[in-house]
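Take a look at the following structure, please.
Note that one protein chain is taken out, while the other chains of the complex remain in position.
Note that the chains take the letters A and B in the order they are written out, and that residue 1 is the start of every chain.
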Amino acid sequence: MRDARLLVQALRDPDSLHDPDWSALVATARAEQLIGSLAARLAGKAVPPRVEAILESARRDSAYARTQALWEAEMCRRALAPLGMPAILLKGTAFHAADLDAAEGRSVGDLDILVPRDRIEEAEAALIAAGWERMKAAEGYDDQYYRRWMHELPPLIHHTRDRMIDVHHTILPLTARPRPDATALIADSVVLESGLRMLSPADMIVHAAAHLLADGDLAGGLRNLWDIDRLLREFAARDDDFWRKLAERSRLHQLRGPVALALRLARRLYGTPVDRVVAGRTRLGDRLFEARLLARNGWGQERHKALRFAFYIRSHWLRMPPLMLARHLWVKARA
Amino acid sequence: MRHRLAFQVGPVAFRIGSAWRAPIDALGALYAGYPEPEDGICDFTVRLEPEQPWRRWLRPSVAIRGDYMLPDAMPMALAHGLLAAEMGMNLQMALGQKRYLLLHAASVEKGGRSLILTGESGAGKSTLAALLGERGWRLMGDEFALLDLASGALHPFPRAVSLKNGAIAVVEREVIPTRFGPRLDGTPKGAIRHMRPAADALQRMGEGAPPALILFPRFGVAEEVRPVGQAEIFMRLTQASTNYVALGAAGFDALTRLVSETPAAAIDYPDTDAAVALVEDLWRQAA
Partner (left out) sequence: MAAPRYVADPVEDIRTVALDGLCVLYHARSGATHIVAPPVPEILEALREGPAGAAELLRRLERQFEIEGDGIAARLEELEAAGLVRRA
């Protein structure tokens, strides 16, 4: 297997698998952090006993990831509760807290939350009082870089639970060209049972698209695109007006291009039903993105080094104006 | 990948791919007689590949990669490729095994019941288990013990025994030379030599056994047997497990059951003959 197409096929249409190379499928899924999602998609299907055991282990891992993610969110809620400020869960933790389809089998790394920019230091102090600590590596250049140019505080780590929290005040670095409207993100957020909040459905897609395409080198892209597929299917089924809202919010946050591209890629790879107008017309470059997303073979190895490098350069260019990029690389090189 | 090998150790199937032939040849010789994966499907993938493309030929250095990886793992010399493969397999078990409660422990079996030997690295559990495996016990594993979450039985994981430094000569005295891999000098852990377990360990690798005794051996000290409290045993076993936390309530239930139902002791011993005698003695009392 020369690329990750088998994994994409298995997620998109699990019934279409006929005696596939299971070892390759499992290795690719693990490398792309999609083994939990694959296990959820194949639940109840007839698979060989060893595959069932592998998938059962993945389900156990997912259950643990969910417990941990929800617990970190809960401990964060307890720490911030006395401040009475809106705290919005982002990414995987939000999917789990709201029990969205995208949460099925979804692993979660750090806890990401969004708070109003003018209260971010207050939030940081409350978290530190509740046992989170600044990380050593965050001192010096990196710390200043974060505070001046990033969309988040330097990460904090909890001293006994050893889990990280990223406190954001918007969803893209300030150095990036698009300027999402953070006030609108917070104003439109939806309250959850616990009192914590999540982004509105349309904003959640805008954030996922920004995260996939406007902030990073597409590493882990198949997983992020799978999130988008699951979210789009669920939101569109729930709300007849969803596509109009998505068009409006992507314009508001200056992210029409990334949202449209994310929709086209989701349709192309996962067969996601998307609104033709919001997705826009297919462009020549779409195929490059597709090739980059699939650049992984059946041994879990990265393929297409040149293409990967091109996207790496693109990611730094996206985040920083050229002069700042030069300064960043210079400081990094001397470190 | 260009060179590859797949085989089964106990209930776990591995496939190892390598950019070079030598590590696969060495692995094939050491693991002669291990079954191929029953259905051709592997639980884990290990890759031995050049750290950078040009390092395949130029001062070859082996990066240990696979389904589960350590971001800061040091590459190894190609001459130590066999050790790299072993470390890669261990890493998959330590980070990826979620089917059983994994204990960093050696285990042996006699009369249908198993003995768990656990302790810090260098405590001598590998050597002790290897010797017991030549003296009337069945070696179930020298590194990982797999506790079944439902039945509470121990499953064998009889990978090649990893002997280090002084232990190499001790075991060489009792085992025919054809069961040994090459001696690897100057590895990050000193001298290492791998040994294929005895034939019964391989033939019965599918056969589990309920635990009857837990021992915490410590090598190099005057002979002594000390009782250990259950709460301490529980804590030491959680520390000896890489996946206890990830298994959640199932791990808690399996481990509290093991600790509640199984007698345990700490043993200090000055040499391996004393250790074997101590083990036999305690086993008779427990049985």
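One rule holds in what follows: a residue touches a chain if its C-beta (ideal position, glycine included) is under 8 Å from a C-beta of that chain, and two chains touch if they have at least 3 such contacts.
These numbers come from a predicted model, not from an experiment.
Asks: Can you say which of B:52, B:121 or B:260 touches the chain missing from this structure?
Replies: Considering all chains, including the one not shown, the answer is B:260.
Asks: Pick from B:121, B:203, B:230 or B:285: which residue touches the chain that isn't shown?
Replies: Touching the chain that is not displayed is residue B:230.
Asks: Contact with the hidden chain only, please: which chain B residues?
Replies: The list for chain B reads 229-231, 234-235, 238, 244-245, 248-249, 252-253, 256, 259-260.
Asks: In terms of residues, what is the contact footprint of the unshown chain on chain A?
Replies: So the residues of chain A touching the unseen chain are 64, 67-68, 70-71, 74-75, 78, 81, 131, 160.
Quick note on the criterion: only the chains that are shown with their structure count from here on.
Asks: Find the geometric centre of each of chain A and chain B from their Cα atoms only, then give the gap between the two centres in Å, rounded to an integer.
Replies: 37
Asks: Show which residues of chain B lie in contact with chain A when the two form their complex.
Replies: Per the touch definition, chain B meets chain A at residues 1, 13, 15, 17, 37-43, 45, 47, 49, 53, 65-68, 96-99, 245-248, 250.
Asks: Note which residues of chain A are touching chain B in the complex, please.
Replies: 22-23, 26-27, 30-31, 48-51, 53-54, 56-58, 60-61, 63-64, 67, 299-301, 305
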